[in-house]
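I have placed the structure first, in the form of C-alpha cells, so that the comments after it can refer back to it.
Of the protein chains in this complex, all but one are displayed in their positions.
Moving on, here comes subunit A:
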Amino acid sequence: MNQAMSANANVDTARQWLKRQSRWSPFEIVFWLALLLPFFLFPTYLPLASQIAIAALFALSVDLILGYAGIITLGHAMFFGLGAYAAALLAKAGWSEPLTGLLFAGVFAGLIGFITSFMIVRVQHLALLMITLGLGVLTLELANAMSWLTGGTDGLRVPRTWPIFNYFRFDLWGYTSYGYTLAVLFICFLLSRLLVNSSFGLALRGIRENVKRMPAIGSDHHRHLQKIYTISAAMAGLAGALLAQTTSTVALDVLSFTRSADVIVMLVLGGTGRLYGAIVGAIIFLVARDQLAGINPQYWYFWIGLLLMVVVLFMPKGILGFLSRLAGRRDND
C-alpha cells in the first residue's frame, strides 16, 4: 500500500505524510491517563510519583539536547540545582508563590544555560563531555563554598510553598504535589512535542544526523544548538524548582554528578529521542530504586547497572524503542 501511495505521490500526500508524523496516537492518550492512576490506586506512593514526575521532567530536558540535537552532557544537574536553589532562595526571601517561583527558577537556569551555550556549541564528543562535567563540578563546588547562601552541606530549609492559585494547599499525602508536578510535566511535554515536530525540531534532527551538512544547506547550526541548550537548561531548572517547592528542602546533591549521570541512565533505559523515553525511564529507575532499596538498601544500584547493560546490549534504542519495533514489525515489512 505504501508503495502504491509513493508511486503516484503528489504535493498533497507529501503534506499529509508530514502531518501524520506528528499526530497523537491512542497509546499516548492512554499513557497520560495512566499517569493519573496513582491518585486512585496508590495514594501512599504519591510522594514517589512526584519524584518520578520531577525526574521525568529533568530527563525530558536532557532528551531535547541528547536525543534530538546530539549534545552529550554529564553536567546537566547544574541547571537542575540552579533552579532548585533559585526557587528556594526566592522562598527564603519571603516569596513562596509556586508559579512565579517556578518561572523565576526557569528563567535563571535558562540564562545560565544561554551563557554557557557559547562554550558548549564549540566542542564535540569527549571534549563536550569534559566541558559539561567540568561546569557541573564547578557549580557544585561553588555552591559548597558559598555556604552562607546555599547552606553548604547542611542544605537549605525552604519555607512552605503557598497554595497553588491561592487554593490548592500542599498536603501531607502529596495529592497537590503530584498534581502540580504532573501538570508542569505535561505542559512541558506538550511544548517539547510541539518543538520536536516544528521546523526547528527538524533542524535539530538534521544536526544529529549530519552536522557537517548543515552549513552546506545554509544553516547557522550553532544558533540552533544554543537555542535548544538554553531551552533545555530552563526546563531542567523548572524540575529543580519543583523539587525545592514540593519537598521544602534543598541539599547540595541537587547539583551532584550522580544526578547528572542518573538522568542519562534513565534516558538510555527508556530510549532517547522519543520524549516518552524520558518518562518511562524515570518510572523504571525510581520504581526500581524504591523496590530494590527495600530488599537490599546497600546494593540497589547493582541491579540498575545490570538492567542498564541488558538494555544497552539487547535494546539499543531503549525499552520504548524495543517495544515500538515489536509493534511496528508488521508495518515495516
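As a working rule, contacts are C-beta pairs under 8 Å (C-beta built on N, C-alpha and C of every residue); 3 or more make two chains touch, one makes a residue touch a chain; residues count from 1.
Heads up, the rule we're going with is that contacts and distances are computed from a predicted model.
The subunit not displayed here is recorded in UniProt as "Branched-chain amino acid transport system ATP-binding protein", chosen from "Tryptophan synthase alpha chain", "Branched-chain amino acid transport system ATP-binding protein", "NADH-quinone oxidoreductase subunit E" or "Pyruvate dehydrogenase E1 component subunit beta".
Check A:Q124, A:N144 or A:N210 against the missing chain and you find that the one touching it is A:N210. Looking at A:H224, A:R259 or A:R274, the residue that reaches the missing chain in the full complex is A:H224. Against the chain not displayed here, subunit A makes contact via residues 6-7, 9-11, 13-15, 17-19, 21-22, 194-195, 197-203, 205-206, 209-210, 212-221, 223-224, 227, 231.
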